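Selected chains only, in their assembly positions.
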Amino acid sequence: MQFETIIVSKKGHIAFVELNNPSKHNSLIYKFWGEFKQAFEDLDKDPVVRCIILSGQGKHFCSGIDLMDFAALANQKKSDPSRSALLIRQILGPMQDGVSAVEKCNKPVIAAVHNACIGAGVDIISACDIRLASADAKFSVKEVDIGLCADVGSLQRFPKVVGNQSWVREVCLTGRTFHADEALKHGFISQIYGNQQELEVKSLELANVIASKSPIAVMGTKRNLVYSRDHSVEEGLEYVKTWNHGMLQTKVLV
Amino acid sequence: MQFETIIVSKKGHIAFVELNNPSKHNSLIYKFWGEFKQAFEDLDKDPVVRCIILSGQGKHFCSGIDLMDFAALANQKKSDPSRSALLIRQILGPMQDGVSAVEKCNKPVIAAVHNACIGAGVDIISACDIRLASADAKFSVKEVDIGLCADVGSLQRFPKVVGNQSWVREVCLTGRTFHADEALKHGFISQIYGNQQELEVKSLELANVIASKSPIAVMGTKRNLVYSRDHSVEEGLEYVKTWNHGMLQTKVLV
Amino acid sequence: MQFETIIVSKKGHIAFVELNNPSKHNSLIYKFWGEFKQAFEDLDKDPVVRCIILSGQGKHFCSGIDLMDFAALANQKKSDPSRSALLIRQILGPMQDGVSAVEKCNKPVIAAVHNACIGAGVDIISACDIRLASADAKFSVKEVDIGLCADVGSLQRFPKVVGNQSWVREVCLTGRTFHADEALKHGFISQIYGNQQELEVKSLELANVIASKSPIAVMGTKRNLVYSRDHSVEEGLEYVKTWNHGMLQTKVLV
């Protein structure tokens, strides 16, 4: 797996996906979304991989969408606004699909965030299963500042992973920066580590714990947690019963 | 806009809605619901207004429904219980619509709560986007005490803005008072300020930050946050893509 | 009500359901689910009972499913995997129904948890209305360790009562133990008491407060909180209006 905008590597049961545009603080060009999706689809099918760690090369985790690149795409001259609307649909679809690929991947994904995580960076980590950060991490739901693009998943997923909606709306409506401690306090991340090195070590430790469990059980747990978020309890129970009528026939029980 | 039960004023891009029955601690008579709805519909259409602050005149934010007034309406003699049921539907509908008008309004609404916020007061602020409070603020989901009326939105919205459902059920099932610090700890409000004066200053500061952003982006953010709360992530993504195929054609990008 | 796997008793308006397999740390055999369901259905119909406290006899609250007992059932020889799938559906259904009976019961249920609460124990208390714990309480979503059975409700209900989904996924995907303070911090329980005795006293106090309220209002509050969790705000408002067109005709108002 060779990509331009990300680096994918593996070590034992763990795969590492790194945003790889460090000279621009990992800003995301359009090509990124397709590569990112491809990477998670590949890892999903890789029978060796059991857990994935997502991080960023260089000084920051992610500085969001590359706005010049996006504007060049979105501002193509069209014959009328309805054709522009069609164009926008065609651009946004693959961007959303890129983020959703994290969620559709059956292996748990741990986001390990250091320093800045801006705009689309928040969209992406909100689709991860677990969010860990170093003490210097800072976040911003930046879309309101640039008048666009909160459609890669922040407005959909970020509020559903956090336990204080007054705070959610404040940071979404102001675009202000918040730091790791505030993110932890309101439920966006689950651990802060002292620095990036410790973050790496601890992320790997956690990934190894998950990788040590039955992959059938881990996959079932992820799929049913994602399913249950979007369904009533009763629907979730019916689904997990149906899921398990096949999956419980594993031999790992005894 | 002249109302009896509320005061509406404007200053620059900010509008102020104040509960205005201070001699009765802002208890809410039936007329209130229609006026409150009208106010938010008017402010929604006002092109100058970009953010709204909701507060209460006098010593308390809100003491809930005026029970004598409500009882006079609800206890009208009817020929049989099914006709009483119809009457109750007709009374409750406009009350619910009053609260929902806060949510349907496309401009963000900041609730600035001081001292007591009881019963229907909790219903109303749960429909606001952001909840700030002074240190003396105290809250009560009072309905279980009077055997009625938790139908203006507390049971529907309060649990969805808070991150500890054990606590939600405890305060809903006991009707007990909880204070600002407890409200913050469990995720109902996002900031506590020392006193009412500081609350006012800080609410206005926040409102001004929001008002400084692109109104198209702010409106899109509110609408999509509300939509996403009530839909699956996938539905939310489809909606925001469709929303943005029209709204991204703004020129604020570059 | 005489059961083998639980003890049910009553005192005034309060009923007590105790897991009763202390020699095995309240592990749950298959018979438990039917008895547990029956108990909550009976208590639901009992006009004297207004609130229920769930606790465990002996050293621990609950050590989860009795795996030997479960394996004996689930591993019956079948002619082909699709017949095994049918068997699994038939086994899991009543287990899910047992947990759901807590939720379907119209009386609030307080879980008072001491020491270990493992696997299916978490499923059960996630379906309770209020979760209180003693300082020694520890929890584990154990299913990922044994490759099965997270289908009695943990993956469906646990995430919906908690305000930090990064933490939820971490504890579900690792099966690691977490203690009372961590459970409180992330919103799973709402109070910690010093020891089991204090826990009992305080649970009873809380139950008595709830029992002192109008049972019609309490029942309506529970039903609408459960309904609203699984529906949009608008659906919830329509339901509570309809609920109340009958229930507001009570005479407790004045």
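Just so it is clear, A, B and C label the chains in written order, and each chain counts residues from 1 on its own.
Definition applied: contacts are C-beta pairs under 8 Å (C-beta built on N, C-alpha and C of every residue); 3 or more make two chains touch, one makes a residue touch a chain.
These numbers were taken from a predicted model, which means no experiment stands behind them.
K.L.:
Whole-complex copy count for this homo-oligomer, where the file places 3 chains?
P.N.:
Number of identical chains in the whole complex: 6.
Methods note: only the chains that are shown with their structure count from here on.
K.L.:
By how many degrees does chain A turn when fitted onto chain C using C-alpha atoms, rounded in steps of 5?
P.N.:
120
K.L.:
Chain A: which residues touch two or more other chains?
P.N.:
160, 162-164, 187, 229
K.L.:
Chain C touches which residues of chain B in the complex?
P.N.:
Chain B reaches chain C through residues 67, 71, 74-75, 81, 84-86, 88-89, 92-93, 96, 100, 103, 143-151, 153, 155-157, 159-160, 162-170, 172-176, 186-187, 229-231.
K.L.:
For the complex, which residues does chain B have touching chain A?
P.N.:
Touching chain A from chain B are residues 108, 129-132, 160-164, 187-190, 206, 209-210, 213-214, 216-218, 220-222, 224-225, 228-229, 232-234, 236-237, 240-246, 248-250, 252-254.
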